[in-house]
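Okay, structure first, notes after.
Only a single protein chain was left out; the remaining protein chains are all shown in position.
Chain lettering (A and B) follows the sequence in which the chains are written, and residue indices restart at 1 in each chain.
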Amino acid sequence: MEIGQFIIYGIINGSIYALVAVGLALIMGIMGIFYLAHGCMAMIGAYISFWLFQDAGLDPFLSIPLSMGILFIIGLAMYKGLFSSMKAFSPGQKIRNSMLVSFGLVLIIENMAVLIWTANERRVSTDYSGLTFDLAGLRVPYIGVVTVILAILVVFGLHYFLKKTFFGRSIWAISQDYQCARLMGINVDRTMLIAFGIGMSLTAIAGAIISQYSVSPSIGLDWVNKSLIIVVLAGVGSIGGVFYAGLLLGVLESVSAYFVGVHYTGVVSLVILLLILVFRPQGIFAKGAGI
Amino acid sequence: MPLKLKKTIAPGLVTAFLFCLPLFLSGDYYLTMVCSLFLYVTISQSWNLLGGYTGQINVGQSAFFGTGALVARLLWTGGLPFIPALLCGAFSSVLLSLVIGIPALRLRGHYFAIGTLAVAWIAFLLAENLFPGVTFLPGKYVATYSLLPRYYLYLVIMLSTILVVFLVVHSRMGLAMEAIREDEEAAQASGVNMTKYKVIAFVISSFFVGLAGGAFAYFHVSYYWYLPFILMWCFEPILITFIGGAGTLWGPIIGSFCYVALKEVFALTLGEVNVLIFGAVFIFIILFFPKGIIGVPEKLQEHLSKKAKSRQSARQKV
Partner (left out) sequence: MLSIKHIDVFYGDLQALWDVSLDIEDGKITSLIGSNGAGKSTLQLAVTGIVKPRSGSIHAGSIRLDNQPAHKIVDLGISMVPEGRRLFPEMTVLDNLEMGAFSRKARKKLGETIEWVYEIFPRLKERANQRAGALSGGEQQMLAIGRALMSRPKFLLVDELSLGLAPLVVRHICRILEEVNRLKGITIFVVEQNVRMALEFADHGYIMENGRIVGRGPSRDLLNSEEVKAAYLGTH
């Protein structure tokens, strides 16, 4: 395979990464919750898409609104039950407690997934799954194009939502100054609750796409790994940067596979993370801080 | 003098008891469980020094555990007598902590956590790919395999870890470390050399974790090479220390007891769902007992005195 093909796949992979990471950018970057279970939620989204396809014949892209709704509700319950008590914590405490709680969640969710759905790998195969078209001698899958478009829509949609709408700006305001936000008449409890739900429901979109590649109970940690890297790469608190960071990571990983082989791409992306942390911890795409 | 004597008598008795314990335990099952307990106390107490006392949440301890195990196992199965191999393992772990630690400790807050987690993940991926398959003990070692020396190895390592942490915590170094945990800016302003103490905590911590890894390599006859690198080894000490009470000497000890006992009970009684229930219990403890089990008597006291106060003020209003 020539390097151009690797780049194409890198762009597509990067878009999937961005779609998964954008929810975490909201939950971790803006709400300050170290949410290790994020990858598991993408897995749940993927399973929902899979079963809707398997049992109801619903195309995974068409089932997105439904799986978003389900994950939104799960998100509300999760925030209410687990993280709302941490709202007034200092950042350090919040990070530590939310990390530990979400780790417990990973244990629960992964094992529940094995019990309910078995450890078998699942995949959605639609009529158009393998279809590609030719671009300058390179093969481009149709699903890939849809993925990239979705990534752009979702990431920049969220960015716009947080910057331009009143509700979105209230989320942003809370992250900048919790007490001031209350003085503005913002119902911080309800706002955080809904914001968390939104962050979760966004993973449903990524899940729909992931279901067309491969789903099994153990993929959660891999996805949160990638998401963490992207959130740091983009700059904690940046939303728009998630798309570029995703692309960058996807292409770098893919191209590195060309040189070091497929098994070590994971190491490459982690090394990139470490380099960013040491040399530019505020991220590549954030101008200072903020969205 | 009497107080000092009292303080050394109780631990002394416990230590003597632990040394004699194998005489009372029949069968390998219980001995193995106690070894497991000693292992968890060791890695948790080591983590506690950096995480509980100095406040730097290291989520990458599996890299150090794994390194200690890997180097010790390689050298030992390669012909070196065990004790030198063990020490080489521990020192490799220390070397790694210096290489990683010095740049990593500059990171604050969640960045340090993410960074150390990334290191552990890289270590796992490398181990998985560079050392595929299982490591087997050479025949002669299997023939002479006995649980007893391994029990004492674990015991000695655990006791020395607790002792060293105890000494550090009660020294000026310990004070500096706790100051760093409470408020880094304030500590720096009062002249504490933050980097020096963070690195010291990191080095001591990784030495004992590396030692524990070497003991692990000595204990198991055969295992997948990547086993000491799995991420559970990162989360378990954090879990245990917080269950017991971070920043206290007893915390990791109590936490390990509960963890091992709970795991065993759940594994025996709950079968398939044991990890699930375990996760739920864990979350419950974090949410309702953020100070850990050590904080329970305090919380009870608080709760009871609040009730007394409200009864009092109700009486006053009448």
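FYI, a contact is a pair of C-beta atoms (placed from the backbone, for glycine too) under 8 Å apart; a residue touches a chain by one contact, two chains touch by 3 or more.
Fair warning: this is a prediction, and the values are worked out from it, not measured in the lab.
Student: Missing chain touches which shown chains?
Tutor: Across all of the complex, the chain we cannot see touches A.
Student: For the chain left out of this view, which of A:Ala77, A:Leu153 or A:Cys180 touches it?
Tutor: Here the residue in touch with the unshown chain is A:Cys180.
Student: Among A:Asn13, A:Ser49, A:Ser98 or A:Ser170, exactly one should touch the missing chain; which is it?
Tutor: Going through A:Asn13, A:Ser49, A:Ser98 or A:Ser170 one by one, A:Ser170 is the residue touching the chain not shown.
Student: Name, in rising order, the residues on subunit A that touch the hidden chain in the full complex.
Tutor: That gives, for subunit A, the contact residues 166, 169-170, 172-173, 176-177, 179-188, 289-291.
One rule holds in what follows: only the chains that are shown with their structure count from here on.
Student: Taking each chain's centre as its mean C-alpha position, how far apart are subunit A and subunit B in Å?
Tutor: 32
Student: Help me check something: in the complex, which residues belonging to subunit A touch subunit B?
Tutor: Within the complex, subunit A contacts subunit B at residues 28, 34, 82, 85, 91-92, 95-97, 99-101, 103-108, 111-112, 115, 221, 225, 228-229, 232, 236, 263-264, 266-267, 270-271, 273-274, 277-278, 281.
Student: Within their complex, state which residues of subunit B touch subunit A.
Tutor: Touching subunit A from subunit B are residues 55, 57, 59, 103-104, 106-107, 109-111, 113-115, 117-119, 121-122, 125-126, 129, 231, 235, 238-239, 242, 272-273, 275-276, 278-280, 282-283, 286-287, 290.
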